[in-house]
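Structure below; questions to follow.
Only a single protein chain was left out; the remaining protein chains are all shown in position.
Moving on, here comes chain A:
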Amino acid sequence: MTTSSTLDRSRPASRPAPAGHPLAGAVAAEWTKLWSVRSTWWTLLAALVTMAATAAQLAIYAVNANTDDDPTVNPGVLDVGDVVAGSLELTQFVVIGLGLFAITSEFATGTIRTTLRCTPSRSRVLAAKATVVGAVTFGVGLLLGAVGAGVARPVLGEWGRAPLGATVADVLACAAYLALVGVLALGLAAALRGPVLTLTVLLALLYIVPLSLQEPDITVLTRIADAFPGVAGTHFLAGDTAPYPAAVGLLLLAGWTGAALTLGRWALARRDA
């Protein structure tokens, strides 16, 4: 036990606060927290495995369809970027976990109180988390895109092509999509607190509600479904021109992410920790 060393008496009873902006500190703290738990590394590994497996599977389907006798199911020669984008449908949920657990784990373990004591501004806490989650999911998206393309290309063989420019653009789009969906999950989780509830709402927003709306094939309902984040993201990833340009899909998704963050910030500021 240390009883001899005490605080430095020659110094005044408080150190001068540093000049750095507190947001930079909050971001650094979030970064440290993210990488100091093993589950982050497992999540990354799981995402890579899921991506490789899904990309291989989709590529095999494409090859099988091309060698089928029925010409109507023939998709022809595929861009690897299309396989990568298709693989995201499943892989995104592993990546979404990163955004989700960045805050639900703090609510569950009570460490949110430590976080808020260090950074009392709720906006700053959420901005720092969004920065780290966004940057990491974007980086992971690049990695996943590269892995997906690397796996799909040899499997596709003669039925695949990987023009450099288009493939890079597709991988970048995947990274952007994952970053926006990851931060969307973070914002929702900040408002809803629990991982199960958050994941349920996310599934509803990304799939269940828009699919239900598209089902009866009524134009008005389909148009509404087009505004949902999952559908907007798909239009963006596919580079569609209808019902709106791909860039609009990106903006719509970004709008949902912004709305989720606003909701999360409001809930954080209002509730007791």
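Basically, contacts are C-beta pairs under 8 Å (C-beta built on N, C-alpha and C of every residue); 3 or more make two chains touch, one makes a residue touch a chain; residues count from 1.
Assume contacts and distances are computed from a predicted model.
With the options "Alkylation response protein AidB-like acyl-CoA dehydrogenase", "ABC-2 type transport system ATP-binding protein", "Twin-arginine translocation signal domain-containing protein" or "Sarcosine oxidase subunit gamma" in hand, the undepicted chain maps to the protein name "ABC-2 type transport system ATP-binding protein" (source: UniProt).
Screening A:Leu45, A:Cys118 or A:Leu251 against the full complex identifies A:Cys118 as the residue touching the chain left out. Within the whole complex, the absent chain has one touching residue among A:Ala28, A:Leu45 or A:Ile218, and that is A:Ala28.
Against the chain not shown here, chain A presents residues 1-3, 5-7, 9, 11, 13-18, 20, 22, 24-26, 28-30, 32-33, 36-39, 105-106, 109-111, 113-121, 270, 272-273.
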